[in-house]
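Working notes for the structure below.
Up next, chain A:
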Amino acid sequence: MAKKEYAFYPGCSSQTKASSSNYLVSVNSMCKTLDIKLTQIPDWNCCGASIGYAEGGELPRHVLNARNFALAEQHLSGQDVVATCAACWLGARETKERLGASAQLLADTNEALKEAGLSYKGEAEIRHMVEVLIEDLGYEELAKPVVKPLAGLKIAGYVGCQTNRPFGIAGESFENPKYLDKLIETVGAEAVPYDQKVTCCGGALAFSEPEKSQKQIRDIVESAYDHGADMIVTPCPLCQANVEIYQGEVNKRFGTKFNIPVAYYSQLLTVAYGGSAKDAALDGQVIRPTKLEELASKK
Partner candidate 1 sequence: MADQKIAAYICQGCGLGERLDTVDLAKVAQKEGKAHVVREHEFLCNVDGVKTIQNDIDSEGVTHIMIAACSRRAKAEAFYFPAVAMSRANLREGVIWCQPDTDEARETTQEMAADYVRMGCAEVKKMIQPQGNPGAVRNNRILVVGGGMSGMTAALQAAKAGYGVVLVEKAGQLGGWAGKIYKRIPSRSPYQDPQDTGVEEMVKAIETDSRIKVYLNAVVAKTGGAPGRFQVEVGQESGAAGTEEVGAIVQATGFSLYDANNLPELGYGKSANVVDQAGLEKLAKEGNGAIRRPSDGGEVKTVVFVQCAGQRDASGKHLAYCSGSCCNTSIKQAMYFKDANPDVNTVVIFDDLRTPGNGEDFYRSAQNKGVTFTKGKVSAVEATGNTCKVTFHDLILNDQNATIVDADLVVLATGQVPNSGVDIDAKLKAEVAAANGDTSLLEAIEAQEASGQKPISVLNLDYRQGPDMPQLKYGFNDSHFICFPYETRRTGIYAAGPVRRPMDMVQAAEDATGAAMKAIQALENAAVGRAAHPRSGDLSYPSFRIEGCTQCKRCTVECPFGAIDEDEKRYPQFNEPRCRRCGTCMGACPVRVISFENYSVDTVGSQIKAVDVPDEFSEKPRILLLACENDAYPALDMAAMNREIYSAFVRIIPVRCLGSVNTIWITDALNSGYDGVMMMGCKHGDDYQCHFVKGSELASYRMSKVDDTLKGMGLEVERVRTFEAAITDIERLPKLINEYAAVIREIGMSPFKGF
Partner candidate 2 sequence: MTEVVATNETILVVGGGISGMTAALEAAECGKDVVLVEKNSHLGGRVSMLYRYFPKMCHPSCGLEINLRRIKGNRRIRVLTMAEVTGISGSAGDYTASVKISPRFVNEKCTACGACTDAVETEVPNPFNYNLNKVKAAYLPSAMAYPQRYVLDPSLVGTAEGEKAKAACKYDAIDLGMQEETVQFKAGAVVWATGWQPYDAAKIQPYGYDRFDNVITSVEFERLADPHGPTGGKIQRPSDGREAKNVAFIQCAGSRDENHLRHCSRICCMASLKQTNYVREAYGDEGNSTVYYIDIRAIDRFEDFYQKVKADPNVAFVKSKVAKIVEDEKTKDVILHGVDTEGYHRYANQHDLVVLAVGMEPSVKGANIPAEIVADSSGFIEADPANGGLFGAGCASNPLDVNRAVQSATASALRAIQVINRVARVEG
C-alpha cells in the first residue's frame, strides 16, 4: 500500500541519546517495516510539558506548541504532525483545541509567534503514533508483517494517563482502554488483565515528590506481577521511565523485589516484525527484557 508520510515531532525525551532514545530507535524500525515515512519538523522545540505551567503560564506554553505547528505547516505542508511522546501529543493537541476555540488566544499566539517570524494557521492535525497505527493502518495491517509471533509472552499493557485522558484514542474508554491489549495480541503475545492499566505513575512529580510517586509505581508494578505479567508495555516515555528506572528505588523504599522490564509497544512490533534486539533498541532497557531479547535473537 501507498507510503504514509507524516511530520514527526519526537520531543525532547525521544531524541537521540535522551531518556527514551530507545523509543525513537524502535519507532524508526517499526515505521520502516510499515512503510511509514517520518520527517522530523525542522528545529522543533519542547512542548512545555504539563509541568511547564509553574513558570510558563498559559500563553507561553501555547506559543511553544504553536511554533511546532507553524514550522510543520511551513515545511511539511499537508502532513499530519505525529508525536510519539504522550505529553508532546497532549500539549500540542491542547494548544490546537484552545486556539481553535478562542480567536483571542489565536491572535495573541500569532502576535507572539511573529517575533520568531512564524504564524500559526491551524491546518495541521496532531496525532499520536498509536492513532496512526490503529486508525490509518488498523490491526489487520499491523498483523501482516508479523514474522515472529511473540507467543508465550505475557504482557501488562500500561496505558497510563496522557494518551488516555482527556482526549484518549477514539472509541476507547478512559477507565478501560483496550487498544494496547489489542496491539499486544496483534503481535501474538498475551495481554494480561490487571487493574492498574490507567493508574497515574506520578508523572513529572516522580522527580519532585519521589515518595508519593513511587507508591503509585509500586501499585502498578505489583499488580502487573500479581497478574502474571512477564513485562510491561507502554506508549508513554514518562510512564516507561518512571515505571522502569525507579523500580530499584521502590524496592528500597517498600522492601519489594521488583525487576520487571518495561518496554514500548514499538519495541514489541519491531521484534515481531523480525527486527533485531538492536533494531528494537532493547539494549536501551535498564531492566533487561530477556524473554523479548531471546525472541529477537531467534532466527
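In picking the candidates, the idea was that all candidates are chains of the complex that A comes from, given by their letters.
To be clear about the criterion, a contact is a pair of C-beta atoms (placed from the backbone, for glycine too) under 8 Å apart; a residue touches a chain by one contact, two chains touch by 3 or more; residues count from 1.
None of the values given here were measured: they were computed from a predicted structure.
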Quick one: in this complex, who touches chain A among 1 or 2? 2
Quick one: which bits of chain A touch candidate 2 in the complex? Just the residue numbers, please. 173-176, 195
